[in-house]
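A short worksheet on the structure shown next.
All protein chains but one are shown in place.
So, chain A:
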Amino acid sequence: MSFHAHDVTWTAQGRPIVDGITVDITPGGLTGLLGPNGSGKSTFLRLLAGLLRPQGGAVLLDGHDLGRLPRRDVARRLAVVAQEVSTDVELTVLDVVLLGRVPHRRRLATAAGEEDLTRARRALRRCGLAGLEHRRWSTLSGGERQRVNIARALAQEPSELLLDEPTNHLDIAHQLSLLDLLAATPVTVVTALHDLNLASQYCDRLLLLHEGRLIAAGPPGLVLTEETVERVYGVRAEITTSAAGRPSLRFLSSALTRH
């Protein structure tokens, strides 16, 4: 199993959003995608997910160009949790999670089978949503919706899972339990994150983007240094190393407010 981006480029209105990124995603690991607002994290995730076709370079899944693989085959391997998704359709939580079984169903099967139900319910339990099965989507809080989306992606039973800031809308307890879940799965996870300390604490590997380019890649201790944080975020930070050997950041000042 390999997942690899080779010189991937995406331009919008003549401006490079993702600019020649080459990276190997560690199989089975938890990879954190970091970078300030507008650094190209979401676009890069979409490219990795095959939702955008790179204008240059290629994303390779087991050596195959993602853009040439049939969508359904890709969806059986690779699940995506986008940042904001919403619907006006009246669906129950179980209905939404069962969407994750769509790529696994036989082509003409219009309804979910027992097997699909079992797997969907397992995904709900893993996200701590077991009691919410019959709730309507429209009655859920932002955090519950986020967790239902993650359960939907888990029900897809992917080998690669891509998430765009999944900790948005979650309180700290739910953020930690989500990151525990992501760190524990044997699935290859790539997730965009904003909180550098959480990223440092949980991720096996970090990718730091700045203006569409990959600035640093590697274990948290190598990527999160006082120098790179200041350069990319314009923020001075004091970095200490925890007992577990992971960097811990205390922010001192922001260049955005310092004139």
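Going forward, contacts are C-beta pairs under 8 Å (C-beta built on N, C-alpha and C of every residue); 3 or more make two chains touch, one makes a residue touch a chain; residues count from 1.
Quick note on the criterion: contacts and distances are computed from a predicted model.
Considering only "Iron ABC transporter permease", "Serine/threonine-protein kinase", "Alcohol dehydrogenase (Cytochrome c)" or "Spermidine/putrescine import ATP-binding protein PotA", the record for the omitted chain gives "Iron ABC transporter permease", by its UniProt protein name. Of the candidate positions A:D88, A:D171 or A:E227, contact with the unshown chain belongs to A:D88.
Here one chain is not drawn; of A:A111, A:A173 or A:A244, the residue touching it is A:A111.
Contact with the omitted chain, checked across A:A79, A:L182, A:L196 or A:V223, is made by A:A79.
Touching residues on chain A toward the chain that is not drawn are 46, 49, 51, 71-76, 78-80, 82, 85-92, 95-96, 99-100, 102-103, 105, 107-111, 156.
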